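Only one protein chain is missing; all other protein chains are in place.
Right, subunit A next:
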């Protein structure tokens, strides 16, 4: 764990907290304010005519929530499901979406200055879904613009006609 998370100093105004997670061998991070909860993977109810990366729907305390496997969507690592597989429940634009990852590692604090522009290639994610890159403890962490990704047409989680209102 990095030192920065152990210190309970208040978040500086230009500092943002990110939750870092692992997909295959790569390290990613997303804005922690979008995270509702983190839980172990459990089999979801399959939905017909949905792309393979949508694993189905789960009951999250009464809400029917879709589960997306980003490893399948972006061809990173192997989509295995065991007791270590993690689902990050995100709360984006009044919607809850579960994202399957290989593991969550840390909470990192970054300022604007720590974030480098994203590379145009070499990352599984399309650069339009990235906020940038950063180095944490000598490891390259890719910062994902999760709001944009979740509401994107590529994931097809939202009806196109509903998309407009979400963007607003």
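Heads up, the rule we're going with is that contacts are C-beta pairs under 8 Å (C-beta built on N, C-alpha and C of every residue); 3 or more make two chains touch, one makes a residue touch a chain; residues count from 1.
We adopt the following convention: contacts and distances are computed from a predicted model.
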| item | value |
| --- | --- |
| Among "Chemotaxis protein CheA", "NADH-quinone oxidoreductase subunit J", "Spore germination protein" or "Flavodoxin-like fold domain-containing protein", the UniProt name of the subunit that does not appear here | "Chemotaxis protein CheA" |
| Option touching the unshown chain, where A:83, A:113, A:138 or A:159 are the choices | A:159 |
| Touch residues of subunit A, complete complex, unshown partner | 44-50, 56-59, 61-66, 95-97, 156-159, 162 |
